[in-house]
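Removed from the display is one protein chain of the complex; every other protein chain stays in position.
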Amino acid sequence: MDFRIIKSPSNSTKDILKRRMSGICKTELDSVDAIGLVQGKLIDMIYVADVAEKAVGVTVEDIRGTCPQHMVLLGIFGDTSSVEAAMKEIQLKMKEGK
Amino acid sequence: MDFRIIKSPSNSTKDILKRRMSGICKTELDSVDAIGLVQGKLIDMIYVADVAEKAVGVTVEDIRGTCPQHMVLLGIFGDTSSVEAAMKEIQLKMKEGK
Amino acid sequence: MDFRIIKSPSNSTKDILKRRMSGICKTELDSVDAIGLVQGKLIDMIYVADVAEKAVGVTVEDIRGTCPQHMVLLGIFGDTSSVEAAMKEIQLKMKEGK
Amino acid sequence: MDFRIIKSPSNSTKDILKRRMSGICKTELDSVDAIGLVQGKLIDMIYVADVAEKAVGVTVEDIRGTCPQHMVLLGIFGDTSSVEAAMKEIQLKMKEGK
Amino acid sequence: MDFRIIKSPSNSTKDILKRRMSGICKTELDSVDAIGLVQGKLIDMIYVADVAEKAVGVTVEDIRGTCPQHMVLLGIFGDTSSVEAAMKEIQLKMKEGK
Partner (left out) sequence: MDFRIIKSPSNSTKDILKRRMSGICKTELDSVDAIGLVQGKLIDMIYVADVAEKAVGVTVEDIRGTCPQHMVLLGIFGDTSSVEAAMKEIQLKMKEGK
């Protein structure tokens, strides 16, 4: 599983993400401070989405690659400290689950 | 083969699953207590679906990744103890089949 | 190459298979006693389909995964003893062909 | 690269092949004695198609898997001895090309 | 992750890129001096796009393969020295992130 945090994302980066997010996007991407990205197997991404959703101050979106097989990318959006906290929580839960 | 159980799934997690389930969905996803996830080869998932269907108190759904090749994800829905029992039954049968 | 036999398949399992079988389905899936499943490379599955078709008392169907690349799943349908005999014949021929 | 020869193919096997052959099919599949199958990388299959076309008494068709990536399956159709001769010629040329 | 720089790209090369770029293309491809190409995982390409966008004098575009799974190709366009500077910046950040 891969993890990345982008602080103060550029407008182009937000555009790439917007084009790959499903229509039902409830995140106000323009105003986010930081983006957490998590890439992994479909089964793990559903589990991770649930962990992130239960964290405080972030929203979660499913980001499509072009035909990404069983790999899925999740975006976690919010202010920098909330995204960092959610990412730490995910990494903790993934370790516990092993 | 990968296994995960999500207890008290968040609404966002249910939304991700709903968007990936085939139209003919007979599960009342909103009221489930727990979700069991099983990911593996198509041939094994069909076998596992049959094992889970014969278990008590759970329903089984096929969850699509975006173009997941020969890997398929099954969702097993019900109250927590039924889902846990079905997951144990699946793991037992998979060992027997080897 | 992977092999599985499902005896007295549940209705849900039959539904998953029906949704993945090509339109031209000549098998009365509702009345079968057993389902043999074989998963492998496209070239081997065409060879296996021919072996199974020449066996007695079974019918053969091509089952699609969602975008399963060069891997294909065959379903072999009939009464339990016919399916078991066809599966043994396939395993025998695959060994001879090596 | 994988090779198989099917002698006196059953009608079901021919049906599976017909459904996977491109529309512009110049082979009278119903009357063939034998089918040679070759599976490999796209670049090699184009080379093999050229070798087979220059052999005597066989015709060559491109057979699609469901989304077979860069792997392609070629069918070589004709009477048994012509198909066997073409398959030997292909195996010979592939060795020379290494 | 793979990196390449094409200096004074031929018209044919620009045509191949144009056909694979998404409709919303803000780059005047005809007048660029150099093209930087970066290929890698979706999660890394989104990170790299953000690094490149913050570099001076280049624009970034998402280039589609035909069904490239979780692998994505980024094009970085501009004059030769700007593209080279952006590519160095990306390679530096990728090392830091490890």
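By letter and in written order, the chains are A, B, C, D and E; residue numbering begins at 1 in each of them.
Convention: a contact is a pair of C-beta atoms (placed from the backbone, for glycine too) under 8 Å apart; a residue touches a chain by one contact, two chains touch by 3 or more.
None of these values were measured; they are calculated from a predicted model.
Considering the whole complex, the hidden chain is in touch with D, E. The missing chain lies against chain D, touching residues 22, 24, 41-44, 46-47, 49-50, 53-54, 59-60, 62, 64-65, 67-72, 97. Contacts to the hidden chain, counted on chain E, fall at residues 2, 4, 6, 9-13, 15-17, 19, 37-39, 63, 65-69, 71, 73.
In this text, only the chains that are shown with their structure count from here on.
Annotation for chain B: without this chain, the others separate into A, E | C, D by the touch definition. At the interface between chain A and chain B, two copies of one sequence, fewer than half of the residue numbers in use appear on both sides, so the contact is built from largely different positions. Each chain gets one centre point, the mean of its Cα atoms, and the points for chain B and chain D are 40 Å apart. Among all residues of chain E, those that touch two or more other chains are 67, 69.
If you sketch which chains touch which, the chains link end to end in a single open path, with no loop closing it. Every pair of chains meeting the touch criterion is listed here: A-B, A-E, B-C, C-D.
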